[in-house]
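Omission of a single protein chain aside, the complex is shown with its protein chains in their original locations.
Let's look at subunit A:
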Amino acid sequence: MDQTEGTHNPSPQGERERRRGAGKRAILEKMEGGEGAVVTEKLEEDEERTKLLRDRFRLSVISIVEAEAKKQGMEIAGHVVPCIAELAFELTEQLAKDVELFAQHAGRKSVNMEDVILSAHRNETLLGLLRSFSHELKAKEPQQTQKKRKRSSNNEVS
């Protein structure tokens, strides 16, 4: 844990400062435009949010990676984890774009399980895994209502 934080902490900070500098410059340049300043401000806010989410996402990745490495009985070098986190984050962004397009293509506003499963259609093993996962999820829901019903009927009997 300590190792991973030690190696990847300095780089985001530097990047943030660099980006901030670039943002300020952009605002100054666009000041004459009036409307342009508002747009860049929005962009900066957007970037700030992305940063925050990226950091939270990285924490989740760290916990998954460490658990998996322990399972494999392997150590993992500190600087490998942020790389995997970055890859996974990019996959998430791509996934978001894909499922939105799939939902739109189906004429829906809301993304459902089928859209996500469809995004894995190139890999049959993965498709199978996700499909069985979705079946599990589906199976869980009606069972809960059935259990409730059973419990209530039991109460009536007793």
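Basically, a contact is a pair of C-beta atoms (placed from the backbone, for glycine too) under 8 Å apart; a residue touches a chain by one contact, two chains touch by 3 or more; residues count from 1.
Here is the rule we use: contacts and distances are computed from a predicted model.
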{"item": "Hidden chain of the complex, named as in its UniProt record, picked from \"Centromere protein X\", \"DNA primase large subunit\", \"Metaxin-2\" or \"Trafficking protein particle complex subunit\"", "value": "\"Centromere protein X\""}
{"item": "Where the unshown chain meets subunit A, residue by residue", "value": "42, 46, 49-50, 53, 56-57, 60-61, 63-65, 67-69, 72, 74-77, 79-80, 83-84, 87-89, 91-93, 95-97, 99-100, 103-104, 109-113, 115-117, 119-120, 122-123, 126, 129-130, 133-134, 137-138"}
